[in-house]
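What you see is the complex with one protein chain gone and the rest in place.
Now for chain A:
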Amino acid sequence: MREWRVAMATYQEFIQQNEDRDGVRFSWNLWPSSRLEATRLVVPVSCLFTPLKERPDLPPVQYEPVLCSRANCKAVLNPLCQVDYRAKIWACNFCFQRNPFPPSYAGISDVNQPAELMPQFSTIEYIVQRGPPNPLIFLYVVDTCLEEEDLQALKESLQMSLSLLPPNALVGLITFGRMVQVHELSCEGIAKSYVFRGTKELSSKQIQEMLGLTNPSATGPQGRPAAPQDPAVTCRFLQPVHKVDMNLTDLLGELQRDPWPVPQGKRPLRSTGIALSIAVGLLEGTFPNTGARVMMFMGGPPTQGPGMVVGDELKTPIRSWHDITKDNARHLKKATKYYDALANRAASNGHSIDIYACALDQTGLLEMKCLSNLTGGHIAMGDSFNTSLFKQTFQRVFSKDHNGEFRMAFGGTLEVSTSRELKVSGAIGPCVSLNAKGPCISENEVGVGGTTQWKICSLSPSTTLALYFEVVNQHNAPIPQGGRGAVQFVTQYQHSNTQRRIRVTTVARNWADAQSQIQHIESSFDQEASAVIMARLGVFRAESEEGPDVLRWLDRQLIRLFMFHLRRSPFLQVFNNSPDECSYYRHHFVCQNLTQSLIMIQPILYSYSFHGPPEPVLLDSGSILPDRILLMDTFFQLVIYHGETIAQWRKAGYQEQPEYENFKHLLVAPVDDAQEILQTRFPMPRYIDTEHGGSQARFLLSKVNPSQTHNNLYSWGQETGAPILTDDVSLQVFMDHLKKLAVSSAA
């Protein structure tokens, strides 16, 4: 047992180093060499991969990557390849093809290696030329059915954003309410706009025709046809921000609330579906396959036209979970299908869609989430546009890294290659399939499967995919001595400075015989990564299947897996949150990196007291003490909870008295630590300052009090035979279970 613990400690370092360098965390860091043994381990060989993990120490190289010449391989030259420096030949480690080096590599030798062969460059980035650089595009789609205060705040945020956009970006504006208006952005004269009915569905071609974008006689200066590389000439709706910023600022400043009067007892008529369809069609017709972001701002649900989520009668509330389980949500299927089709169109064009939804009631995120989930767009959910939560979340979309470069990247594709003992089952994350066939595809689909290539239209340094593999080596097939399996991730994308880049990550892990080395395999287990990987699978299934079925599946897994916190989390505990809230939380869960995802499953709790420095404490009601202040981070909320005594002292004002300065410091300490988190987190979390007996204390209490949660679950008519998990199941017990499972003959 002691050796096992020592081995675990060593693996911690190995795991961390690999994550720091390559942005990869595997569930298992020693791979069982046979398919049968692999399935017994319950958690598949799988990983979390952050394609554009921030690597400030990694300078990109300015040449093209060298590819394997075999047609169905095309793997990139990497440190795992065998090289014959004399003959100037390299052997692909994936397909064993021998390839000659290109002429430019004539001078290489074992003392003069190109970077991509050096082990420390297991992750390397190439800057490549792929034709003229394309500008980035930002298309604002703005709901005008807002209260005056909200509209004013939104207008100001949009005006402000013009100063935050990349200077050469193209920008466009569509406003909607009962009608949809596409605004022409010209530098001179009166602003014109094209108006569309909010109820009539139009094809992409019709939209383009009505906007005058398919006019075959469109000419540039001097009557010659406009050059195909310069659609900016012909597209009056998407113009460079540095040219139209003044006019657009005025235009935004003059936006009015939707003029259509809203009778008593009714909702405003919001044609969100048509507005989005026009946005997608506009971009499709003018800038296919260029990085573009549709940024949609809405203050309420779609109430007319295709994609409507609820009617305009206020007495008919928007669907709740109860309505959904009773099959009483009239518009749900149709609306979801509508937005799904739009999302797929946008994704195939490489365009992403953000949703900024600010309203006190639900806005239809449940139906519309695919717009962002499939394209890598953001979802922000707030109460009003006149809140810090919205304003700062929106500002942070344009945040820059330490090099002064934008954190957003566009038009990404990810291709995965594996050594032949491994196949790719699928991916879960903000991506769509590129349906690329190849030899590495497993027949068992997990998530988005049947492919080894995916499209991620918008990426940030934290965007993370979960990738699932299948070991295909037959039982009893011999493992080569010291044999290693390898996986290569090739991410092509458009950098925010419009350069095209390719990032290549190549990783390897040793094969191990499960019969003789089960302890070693166990010691290589990364339970944090596995928790998130399995949770993503759970969420994916919850999104595509009936809710109770997923919980039953999870319960079966739970006999073997410690998923205590996941089960209580908002990702599967749907009944304490609205459908929109669930969609919001799940969206972030399947996009974020490991550290943030873990916080979402198992919130962090720190205790502040006079007794010593702040310390992490158990997420347990026993951690709530009268003389402590607790800071809880659930990712979506930061809660500062003052114990009873602290609250009384605070109320009595002791912090104002000079001799109790230490008490003042104690009060400030969690606030400062919370502020550090608040300063950079995206999206901005809610901030709750509460105390013993306070109404907001429930946010803390609901996370630490387990019996409440279990009662809620079972009150929904679940079969009473489901196994009951108590708080006392420790990680130690989990590991014991896993070991027993692995060595027993029962699968």
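Note that a residue touches a chain if its C-beta (ideal position, glycine included) is under 8 Å from a C-beta of that chain, and two chains touch if they have at least 3 such contacts; residues count from 1.
Definition applied: contacts and distances are computed from a predicted model.
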| item | value |
| --- | --- |
| Chain not displayed: protein name in its UniProt record ("Steroid receptor RNA activator 1", "Protein EARLY HEADING DATE 2", "DNA-directed RNA polymerase III subunit RPC3" or "Auxin-responsive protein") | "Steroid receptor RNA activator 1" |
| Listed residues A:Val504, A:Leu638 or A:Val704, member touching the removed chain | A:Leu638 |
| Candidates A:Thr39, A:Gln97, A:Gln113 or A:Gln159 - the one touching the absent chain | A:Gln159 |
| Per the touch definition above, residue among A:Arg86, A:Lys315 or A:His611 touching the missing chain | A:His611 |
| Absent chain, residues of chain A that touch it | 1, 5, 8-9, 11-12, 15-16, 56, 149, 156-157, 159-160, 162-164, 167, 187-188, 242, 245-247, 249, 253, 382-384, 386-392, 395-396, 399-402, 526-528, 595, 598, 602, 604, 606, 608-618, 620, 626-627, 631, 633, 637-638, 644-645, 648-649, 652, 654, 659-663, 665-666, 668-669, 671-673, 675-680, 684-688, 696, 727-733, 735-736 |
